[in-house]
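Only one protein chain is missing; all other protein chains are in place.
Here is subunit A:
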Amino acid sequence: MSTQQEQPTDADDAGTGQADDAADAGPSPQDRRMDKKADRRIERERAAGATDADAETVHLKVFRYDPEVEGKQEPRFDDFHVPFEKGMTVLDALIYARDEFDPSLTFRHSCRQAVCGSDAFFVNGRQRLGCQTQISDLDGPVRVEPLPHQDVVKDLVVDMEHFYEQMHAVEPYFQEEDLPDGDLEEQYQTRENREKVKMSTRCIWCGACMSSCNIAAGDNEYLGPAAINKAYRFAMDDREGEELKEHRLRIMEQEHGVWRCQTQFSCTEVCPKDIPLTEHIQELKREAVKKNLKFW
């Protein structure tokens, strides 16, 4: 399918030279997001009157494809006009279109609250979670496509197998075997260390980052931001010992590991959980160097 290669429409603030920004102790992505949220709220309040008056229906343009149904084997866009309600998300609009107009409209979704990671779509040229995206924040018509750079199974459903394989390739599980004696004895961890891995543990495996990554698009074996972040989550967790950390860094510095990243920050931009993915990848590069490990 050729839904790829569209440039994010609102990526102006992604800009260039962000690798330098990352090295500075500027505002954290979390702070930036909080600021952006405040701005968006003000914007929404300002626009509220106008929105209510002129946006009674939402115009959706939805990508359609089904390999075995006549008329859908050639990808096309279908138009749906859905009654707008305050607070409506892209997912709400899709559900309405499916339940009221076309039961064959197909997309993954489950929790409706940005934690199951099922409904990452390409909305108006950018990877977003359908449930987390307010219609009122988008320009119409709202164009909804499957995630770029992944095979389309049907409509908005993409094949996630490759993404899962990459996640599994980094030994994504805690491996420390030197545990405290006694079934009721916990391992100790400092608050600082827990804080250190906190953002990395928030990944919901939605695949938005991988889909946004130009390097992953060109190198199918590249582990990708989500899998590297998963490795970061364990490599930086002090509960795993030094030996394991070195083992994990060795995996990271393979040919298709961290050194492939060209710090374009697209993954960080689209992550719905605000994980500073690029910074995590950069930090693993530094750690690998620090350990004085030989890389390819």
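The rule we apply is simple: contacts are C-beta pairs under 8 Å (C-beta built on N, C-alpha and C of every residue); 3 or more make two chains touch, one makes a residue touch a chain; residues count from 1.
Simple rule for what comes next: contacts and distances are computed from a predicted model.
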Next on the checklist: Leaving aside the chains you can see, what is the UniProt protein name of the one that's missing? Options: "Sugar ABC transporter permease", "FAD-binding domain-containing protein", "Electron transfer flavoprotein beta subunit" or "succinate dehydrogenase".
Outcome noted: "succinate dehydrogenase"
Checklist entry - Taking the entire complex into account, which one of A:Glu74, A:Asp139 or A:Asp183 touches the absent chain? => result A:Asp183
Checklist entry - Just one of A:Lys61, A:Arg112 or A:His247 touches the chain that is missing; which is it? => result A:Arg112
Item to check | For subunit A, the residues touching the chain missing from this view | outcome: 34, 37-38, 41, 44, 66-69, 86-87, 98-100, 103-104, 106-118, 132, 134, 153-155, 157, 160, 164, 168, 171-176, 179, 183-191, 194, 197-198, 201-205, 234, 237, 239-240
